[in-house]
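The other protein chains are all here in position, but one chain of the complex has been omitted.
A and B label the chains in the order they appear, each numbered from 1.
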């Protein structure tokens, strides 16, 4: 009976040490598995104020370069326009679907030669399904079919989360309406 | 003497393995304990420039929607107003207490129907007590008694930190002065 018992100890030790080695390396330079702990897909809908749509608008130009104005996006690929938004979030691509939250924050067009923006915003949820917020930041080279920004934190149901969100422009109409699809992939869940 | 020794080994193994199992799972999808590694409470004081208080003002409106101006917060719950600030941080709720640092950054009012803001700012410390910075971002639905934003990073004494900060409006006077209480709960400390 004695040798088998020792063998069990030995195996337990090997298992224990190999997992510790992977994670408790003093330098923390191990490779982590890139599989999301949570994944969510949403759409949000942005209607920019153009001087005539005050009632429906969900966003407004609040900063412009010297050559711009606040009722129409500026020339040179809108370079320098700062837009503040409070956009409905829906589960499908229909603007009129019941919103499940609000996308709130700002984007800045930041390149003269091509459409490119920088985004800082949150998804704010307060429904039976989700409570709390997901915070995002990053560059959005919006002529690319898909582009990745960072999930930099979260609160409530998304406490301390981090990840990557893949954006794609699902639709746009002139320079007043656009719809973004956001594929939220969370890699740190608490 | 032999069986007790083995028993000790066994217990050690169980302890060892259970903690490794919790943390070193190859997918990193374990539940982490939500107890702060550091907790700090501060107040900061914002005095918005209104055209007449240049000397005392600690913040200024620097962007507005087309219908706004930069010496008074805009109608529609200030939607679209961008405010830059450099506010004193104090340990208690007295504006005239010796500041222990500065809260620096911006907020954007981002909703037409109700007061709501988006914040990007830092606490900058350079005292005997604290050196370094804590960086914050997130949505601030400021009609709620308390609301959580993300601590997205830090430097110096707060190197690489992450966490959640609970904001509450401690006081306000008209549309010129407000005081925020910030309960900083750090869950990643290096």
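Going forward, a residue touches a chain if its C-beta (ideal position, glycine included) is under 8 Å from a C-beta of that chain, and two chains touch if they have at least 3 such contacts.
Since the model is a prediction, treat every value here as computed from it, not as a measurement.
A.B. asks: With the full complex in mind, choose from A:50, A:64 or A:155 the residue touching the hidden chain.
C.D. replies: For the chain that is not drawn, the touching residue is A:64.
A.B. asks: For review purposes, identify every residue of chain A that touches the missing chain, sorted by number.
C.D. replies: Residue positions of chain A that touch the missing chain: 6, 9-10, 13, 16-17, 20-21, 23-24, 26-29, 31-32, 34, 62-66, 68, 79-82, 108-112, 116, 118, 120, 137-139, 141, 148-152, 162-164, 187-188.
A.B. asks: Applying the definition given at the start, please give the residues of chain B touching the unseen chain.
C.D. replies: Counting over the whole complex, chain B touches the hidden chain at residues 5, 9, 12-13, 15-16, 19-20, 22-24, 32-33, 35, 37, 49, 51, 60-63, 69-71, 82, 84-86, 102, 104-106, 120-122, 124, 132-133, 135, 137, 152-156, 159-160, 187-190.
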